[in-house]
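A quick write-up on the structure given underneath.
Only one protein chain is missing from this complex, and each of the others stays in its spot.
Lettered A and B in written order, each chain numbered from 1.
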Amino acid sequence: MSAADPFKELKFRDPERARALADALRRNVEAIGRPVSVMHVCGSHEQAIARFGLRAVLPDGLDLIMGPGCPVCVTDGPEVDEAVALALGGARVCTYGDMLRLPGTRLSLADAQGEGGQVDVVYSVAQAAEIAGRHPHQEVVFLASGFETTAVATAAIALTEPPRNFSILSVHKYVPAAMEVVAESPETDIEGYLAAGHAATITGWGIFEPFAARTGCPVVVAGFEPLDILAAVVKLTELMKERRPEVFNAYPRCVTKEGNLPAQKTLWKVFEQRDGVWRGIATVRGGNLDLRPEWSRLDARRRLPIDTSAVRDASAAAEAKGCICGAIMLGLATPTECSLYGKQCLPESPVGACMVSSEGTCRIWHTYGGVPDLRNVG
Amino acid sequence: MDKGGGLKIGLKHGSGGRAMRQLIEEVFLSLASPVDGIGLSALDDGAAIRVGDRWLVITTDSHVVHPIFFPGGDIGRISVSGTVNDLAMMGATEPLGLTCAVILEEGFPREALERIVASMRETAREANAPVVTGDTKVMGKGEVDGIVLNTAGVAFADRVVSDAGLAAGDVLIVTGTIGDHGMAIMARRHDLGLEGDLRSDVAPVNGLVRAALAAGGEDVVAMKDPTRGGVAGVLHEMAHKARVGIVVEERKVPVRDEVRAAAEIVGIDPLLVANEGKAVIGVRARSAEQVLAAIRAHPLGRNAAVFAHAIAERPGSVILDTGLGRRLLAEPEGELLPRIC
Partner (left out) sequence: MCLGVPGKVVAIDGLKATVDFFGVRKELRLDIVDEPVTVGDYVLNHVGFAIRRIPPEEVQETLALFDQILEISGAKDDLMAADVRGEIAAGKDKAS
């Protein structure tokens, strides 16, 4: 591939521009004149930030908080219990790799495998449908996890008339609902939001305008290359500095105002929003995506008997009451202030989302003994 | 303590990461007893026992890779290379002999077995390592999965190179491109539908290591092959055992385009992916250039590079300098799975 190939340039990682953007960020934060907090709501943004070590170049005075944007981490224990019960009950459960080791109230799908349950890791929902086609005498259940970006794929497969033995256990989540939760919290001091670029590829950026107007906080839609993220945060702090509660699209190569209309049509044909419990955050209005009633033949919950009594931990609900992930995510509390942290809540047995994610605040604290400052090392 | 797995062994205990290390420390270390040399408690690639003024290096490995035939190699080639390489990592680059014990499942095709043995023969010849004895067992259908191969190897070394010898200021060399083997296997394993030149690097590297030792002598202070757990796993062990920090310059790590692309599609870091024909070598800075030149002169070392260095701060930590920022490289945990999020 030649250097002039725009394909290669789709990797926006030029360190010079990165340095310039980091300097611009510092100037904006200095101009604001006080510490500020902004939030992103996307697990992949956090992965990218962590992967490139971007927090080491953010200026003092800017807190870039990871909000409830990891759909795996916010999948609640009882939801995983349903999948575990199905696997141990003889169904063949197909799942994305991310969910395999996520504990339910007691067991994960990996544990279910260890106890004889049949669990396949798939890269695509299409694979799960193919597996159902190859094993017509088994119930094949696809654990449909992820945000709306991923739900569109599930919906597309539903529309292809998959095999009769194929069904969907939906634990899909809807990310704009998460932003509402954060914004509505009376104690929040988040002043700006980075919106998830790939979810916005589907939904469009127009949906954030009412949110920005209502909350008085600017929203910048960001991509996932390091320059995308840095540029988006620079723009966000500029809008904050000028007190402009606008929506800015910093990911125009993938996001438009209306979004991907065919994908939206597909999504809402198959799914509808429902209130749901997000791990460690309690109920999120409109936060879950469930199959519409007309798709009951494909809905594992309506088709198959799911009895979680043998797999769940009855004390889990009570324990979960002590979880303060919601406050930690908003930057209002630290892990050490949580009564469960380091005791009942550990990486191997996480109660809340902040401990599930490898980039979760509690997980990082637990692994590294706090937030490591790497700026002057080596 | 691990609550989730309970009292049963899980797959994570075999994948080379933290869980496996804990299992070994908690259960298997009880087998250790004092030896004149490097024994079980060192948890190194092999053991080294003093015999006269030399060291007898012994290692053993079991192989259960699936699929048994993959682009670039097969279970036979891995079984010979793995053992030859473990010996080489301790400084013993001239194997006296290898053993080969095989457990077959009833119904295993003879043609496949002959292919595997032919591959072992070819690899043993490359490494100049004779297979001197073995064992054969057959178990009933369903009692074992296809084939399990165990190889052990013995060799003499004049000087043992452990994996614990790093000191602040030392540099680290990787002998070639990383992630080749693991990505080739993963592409097959999960039906990812990835087409391209993804092939295992499985090969015996004792000749390469011999060249490095000849060039660097006592300035070669640590060596380890980045199999399961990848380069990240090896660096963690080296940092932990020598009580140093390690800073990795991500941009200097050699990765093939295809491997990088495949890894990105499934959300996996090549530094965590297994290699079967590479070594990570710690060298005193003053000898780094000549050791690197010696490695690069060898056909298996053309893409070798200095990619990291040891520091006094943050002992036990591995820090990644990404060129855009810095982060801590986490210890590998369990089997690598494709990610979507």
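One rule holds in what follows: contacts are C-beta pairs under 8 Å (C-beta built on N, C-alpha and C of every residue); 3 or more make two chains touch, one makes a residue touch a chain.
Keep in mind the model is a prediction, meaning the values are calculated, not measured.
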Neighbouring shown chains of the undisplayed chain, as defined at the top: A, B
Given A:104, A:117, A:146 or A:335, the one touching the chain that is not displayed: A:146
Residue in contact with the excluded chain [from B:47, B:194, B:295 or B:329]: B:194
Footprint left on subunit B by the chain that the document does not show: 192-198, 257-258, 260-262, 264-265, 267, 339-341
Interface residues of subunit A (partner: the chain not displayed): 1, 6-7, 9-10, 12, 15-17, 19-21, 23-24, 27-28, 42-44, 69-71, 96, 123-127, 146-147, 149-150, 152-153, 156, 159-160, 175, 196-199, 201-202, 223-224, 227-228, 231, 234-235, 238, 250, 252-254, 259-263, 266
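Just so it is clear, only the chains that are shown with their structure count from here on.
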Distance from subunit B to subunit A - Cα centre to Cα centre, in angstrom: 34
Complex contact set, residues of subunit A against subunit B: 1, 13, 15, 18, 43-44, 47, 50-57, 70-72, 96-98, 100-101, 103, 107-108, 110-111, 113-114, 121-123, 127, 146, 150, 226, 346, 348-349, 358, 367-368, 372, 374-375, 377-378
Subunit B residues touching subunit A - in the complex, by the definition given at the top: 2-6, 8, 10-12, 190-193, 245, 247, 257, 266-267, 269, 309, 311, 313-314, 317, 319-328, 330, 334, 337-341
